[in-house]
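This report concerns only the one structure given below.
For this view, one protein chain was removed and the others were kept in their places.
Letters A and B mark the chains as written, and numbering starts fresh at 1 in each.
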Amino acid sequence: MQRIGVFVCWCGSNIAGTVDVQAVSDALRNEPGVVFSTNYQYMCSQAGQDIIIQAVKEHNLTGIVVCSCSPRMHEATFRKTAAAAGLNPYMVEIANIREQCSWVHKDMASGTEKAIILGKAAVAKVNLNAPLTPGETPVTKRALVIGGGIAGIQTALDIADAGFPVDIVEKNPTIGGKMAQLDKTFPTLDCAACILTPKMVDVAQNDNIRIFSYSEVEDIKGFVGNFDVKIRKKARFVKEDICTGCGLCTEKCPVRKVPNEFNLGMDNRRAIYIPFAQAVPKVATIDPDACNMLKSGKCGVCSKVCTAGAIDYKQQDEILDEKYGAIVVATGFNPISMDKFDEYAYNQSKDVITSLEFERLTNAAGPTQGKLLRPSDLKHPHTIVFVQCVGSRCASCAEKGKEYCSKICCMYTAKHAMLIRDKYPDTEVYVFYIDVRTPGKNFDEFYRRAVEEYGVKYIKGMVGKVVPEGDKLKVQASDLIAGKQLHIDADLVVLAAAIEPDKSARPLATMLTASMDTNDFFTEAHPKLRPVESPTAGVFLSGACQGPKDIPETVSQASAAAAKVIGLLVKDKLTGNPCVASANEMMCNGCSTCERVCPYGAITYIDKEFRMPDRTVATRRVAQVNPAVCQGCGACTVACMSGAMDLRGFMSSQIIAEVDAICK
Amino acid sequence: MHNDNRKIADEIILRSGVNPRKCMKCGKCTATCPAFDRMEYHPHQFVYMVETGDIEPLLESKSLYTCLSCFACVDRCPRGVEPAKLVEGVRNAVIRQQGKNHMTADDVPGKLDSDLPQQAIVSAFRKYTK
Partner (left out) sequence: MKVSYFPGCTLKNKAKDLDVYARKCAEILGVTLEEIENWQCCGGVFTSKDEVATKLSSLRALRYAQDRSQPLVSVCSACHNVLKQTNYLMQNDQAFANKANLYMTSNESCDPYDGTTAVYHYLELLRDVVGFDKIAEKVTNPLTGRKIAPYYGCLLLRPNSVMQMDDPENPTIFEDFIRALGAEPVVYSMRNECCGGYVTMEDPDFSKSKSNAVVNNAVSFGAECVVTACPLCKYNLDKNTHTIPVVYFTELLAEALGIKEDCDNA
């Protein structure tokens, strides 16, 4: 028989406001096995933990029930307390009387009743608890960073700097991501390339970093400290180690009219291309959808002009098997499609562009060599209208826009407007806004400068319709402060398109068993206290894959994720989770159901010899769980038809005892 | 009087099924409204005034009869507020009262021309009278 102590927490008024904590501790004192029961204002405080330690010693407790907040919050705390008192940490159970009780009830009587029931269930479980000892697993001291934008670059550099090897997998031919496409950066207006490309070079030159560009993660198995990852290196039909990046092939290629994705289709590239001058790796790539040689076997110009002999039309995709201790997701973002917002005529006029397209239009390496010329006729626009929140804060229809604020648009729009007025003072610039959101260091000052020093016309209101007519874009908009409807003949309209996670994030989350929110942003382990960790152990989050972010925030988070990775890789061994499945070999009928449902590949079958009652020996096929791989999800225990599979710490008998206690 | 206004506003909200609290005050409805020049109160003001219970000016406004019911504000609102339905709700609050029809059968002959489709007369009657 256990000797159980019950400790009911008030959580200030969080619990005590809706639950009669004295009544709970009094009621639980009479439960089977309970020899001590008390309540206290903050059980998680040092004083609260001391009460537990004291009680264990005074009453020779063998088990502990803490009625408090969610086990996600403080289970680890109270397990440590138990260990400090000399108990096995797995003899602690938490009854969640805060999130599942006080926070969802308004009425003291029903809150108290439910708290008592939850406490009884926890007591019933502890009665059947057994001490558990976690195993240890080694750590592979190499990290994988998925995505080679500024987030992935910063994370990789920081991990490498701490002395650990790290690989970057980037799906495009070069690292650099969105930041490489930007012109200037707010609020200091330094040029994006000037601050990004040295970091890209650092990555290329760092002995601890390998770049797998034009590559994608194909499969991920394993667990924290021991991930097995398959990486597909897509055939670029150029030998990466031989190509010198001289660019001769890209000049001679006869296929000239392939839309250039780096300039967002506003100019053309060749079928063999290097995305931009500072690309890393600076290696050519053949676009198989455009290349005549690959499509019809007729051409071969690039091969003829390549003095290094780097062209290889026969190159195949290559699959690499790599092992990692930690994985960082840095898959970034994209602007959403403007197809569903054609009241702004994006699909009807070349002179309606997105803000990212505008970046390319003002960039010296862009399609207009940095001269602000509008796409339709390459004339200098004299009236420019910026529309904010296109598809952001849009709750009317999910397939159209995004309910969240995209966060970066207010600032980059202020930047664009200011730069235009600086370079072309004869240009009238309007910005239509719902709210101007500038929380960030020197951000509001920046926006005010655009208004006060540069004379950008900020108008509180929205654009309702853009009508291309003649060589003008007739903009119809509201000015809510003046109470007017404005009609502006514009030359260029720039849409601040909402941003969304990259499409590769969703399948990646499935491979990682990492959770996402409804918008496909990765969920952090705790929104405030663990913002760079995924709830899946060993998986970390960097940059806009977790939520909209500007560059300063992205870099901060990237370094924070690196610190977490370093903290993991520096360990030689990891303490595992003892709450793993195990098969009762005598009951196992060898049906393989558990093996099929296990998401982690933790179950294998072996042939084992058993001595039968008649002293003969029989060979039977039975399930075996690898405790290092098992994550304790319990899928196998539910699927097992013979009842052979059970989960330590959550045995079927314990669950049933809890249910019985609740239903009693 | 203030309580009466609130009561009328709440009835309009209930009958129209429009929740003015969803409005984030972006003004896109008013930006897109083709009848702006003919309106004393514009779509975003309808939403705001019903939200705050400032109903009286709306009940007396000619704007109730200049809304074209083109539904551009409904489709383009980023928050799904449906301002046109609210305008209709306010209009109904007026014309459903005895003697408050905006148009009578006697008015019609003066407004006809030989090509005017029947549809226009029927629509106007549905919009202006109860």
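The criterion applied here is as follows: contacts are C-beta pairs under 8 Å (C-beta built on N, C-alpha and C of every residue); 3 or more make two chains touch, one makes a residue touch a chain.
Computed from a predicted structure; not experimentally measured.
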item	value
Partners of the unshown chain among those that are drawn	A, B
Contact with the hidden chain (one of A:Ile168, A:Ile209, A:Cys299 or A:Ala345)	A:Ala345
Of B:Lys7, B:Arg21 or B:Lys111, the residue in touch with the unshown chain	B:Lys111
Absent-chain interface as seen on subunit A, which is shown	339-343, 345, 347-348, 397, 465-470
Contacts of subunit B with the absent chain, listed as residue ranges	15-17, 34-35, 37-38, 65-66, 68-72, 74-75, 82, 85, 88-89, 92, 103, 111, 113, 115-127
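Criterion: only the chains that are shown with their structure count from here on.
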item	value
Distance between chain centroids, defined by C-alpha means - subunit A, subunit B (Å)	46
Complex interface listing, subunit B residues touching subunit A	22, 24-33, 36-37, 42, 44, 72, 76-80
Residues of subunit A that touch subunit B when the two form their complex	343, 389, 393-397, 401, 434, 460-465, 476-478, 480, 483, 485
